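With one protein chain removed, the remaining protein chains of the complex are shown where they sit.
Up next, subunit A:
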Amino acid sequence: MVEEKENVSANGEQVSKKGAKKAAKAAKKAEQKAESAAAASAGNDGEAGDNAVDHAQGRYGLSEMIQSKDKRSERVFVTVPELVNHVDKGLVWVRGRVHTSRAKGKQCFLILRQQSSTIQCILAVNDIISKQMVKFTGNIPKESIIDIQAKPVSVPNKIESCTEQTVELCVEQVFVISQAKPQLPLQIEDASRPENPDDAEGLNIRVNQDTRLDNRVLDLRTPANQAIFRLEAGVCRLFRDILTEKGFTEIHTPKIISAASEGGANVFTVSYFKDSAYLAQSPQLYKQMAIAADFDKVFTVGAVFRAEDSNTHRHLTEFVGLDLEMAFKYHYHEVLHTIGNTFTAIFKGLRDQYSREIEAVGQQYKVEPFKFLEPPLILQFAEGVAMLRGAGVETGDEEDLSTPNEKLLGRLVKAKYDTDFYILDKFPLAIRPFYTMPDPNNPIYSNSYDMFMRGEEILSGAQRIHDPEYLIERAKHHGIDTTKIAAYIESFRYGCPPHAGGGIGMERVVMLYLGLDNIRKTSMFPRDPKRLTP
């Protein structure tokens, strides 16, 4: 409107003529649309170009917006995977999305999708179904939600394109519940096409990562994404269940904090009334305070923020942290084994309870299944260095593992022990934070450990110093201003049991478990330095 006005004021008649033409066109279009919509919804006799009497009237059309008017409890709905059990048992109702629909003369094939399951539906003109109904069904836009009443029948030949390969539905009624725009920003078929770099002949249409993330709602409908996020939920559930069973208590820690919790690097600043505050980059301090407050074993699941401007495949600025902290009696290996066994239990749970999801992801992204050992393999840092040196890599005794070395070591361990998960114990003291307890037997090393999946670090943990005086000494040694961490030190003044712990990033664990190449694939709405939406 504004534009039109401007045009008119600029140079008179010509544009106004154009405008008029435009308006007329739009009006015509709207008219046509309204007409066709009316025709479709009512199923009126006088349909355009088809004068035959529609004997299927009332069996199809656009359903009015569901506003919870009727309960319609007489309609019994069946999920797609269950349809196998309803073969030849009469009519059932199914709600799903139109995956594809194809009308061909007197027949229409429609693939109905419900989450990751698909089933073929067939409409053919007969004494129940009219020609108009077939045409209508063939024109329903992809991704629209429909209700159908149909008869499940078994088929002689397997339907290769669907997950339900032995059953198809003979449709008797079709109602559109929620219509999708006819033009989709990405095709689900493209988004779910297997990544197969070796196959040169196959269709090579892909949807790139940014398009996917911009239209995440559509992208998430692919079978692989459905599986990824169900599995991710599984990781969280198993983490909670396993630790709860081990006697842990779930706690919730604040995400708005007054001071940087870990070292002080890379925190987001937020305005906090007249002052400013930070977003928590680790719940560690609060976990430790819970230990000092006699909770003995705690874990927390929650958002963690890192203001790191790194655009890599494995960094997010916000992710879900699964953290745990545990008091022990005499040796931090009590904790190390607890964490290691928790991981093994999670992996076993995923292997046994989520095999369908793992398979679904595997169909799109070809990756080897995750391998692990039970009990988990624990190597000393020095042993790892020795293995690297054996492979001809020069690395110092007190040097941190560089990313390539980390990957190489992962490959070496895999070649020797055939495991994708292992623990590296006794890291050099020099490369760990100040609160790490030094090794009593060798001043070079510390009571700290990292855990690796497919050669990438997923957890970093240690025995923390629980003695305030020693903590001050270590902080001074690291050149840290003790006044800034006074609150942290203070929390150990009233007696604190020896404790150790660690934390993992949920997205990273899922990514590495499934062997995916990008952490954005395992974050539903990822946040990175370049993305704040959707």
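To be clear about the criterion, contacts are C-beta pairs under 8 Å (C-beta built on N, C-alpha and C of every residue); 3 or more make two chains touch, one makes a residue touch a chain; residues count from 1.
Throughout what follows, contacts and distances are computed from a predicted model.
According to UniProt, the chain absent from the figure is "GK20455", selected among "GK20455", "LALA0S07e07470g1_1", "Actin-related protein 5" or "EKC/KEOPS complex subunit BUD32". Of A:V367, A:M387 or A:I480, it is A:M387 that touches the chain left out of the display.
Among A:G58, A:P182 or A:P375, the one in contact with the hidden chain is A:P375.
Of the candidate positions A:L412, A:A430 or A:I472, contact with the unshown chain belongs to A:L412.
Annotation: of A:R95, A:H333, A:R351 or A:R527, A:R351 touches the absent chain (contact as defined above). Although one chain is hidden here, its contacts on subunit A can still be listed: residues 347-348, 351-352, 369-375, 377, 387, 390-392, 411-413, 415-419.
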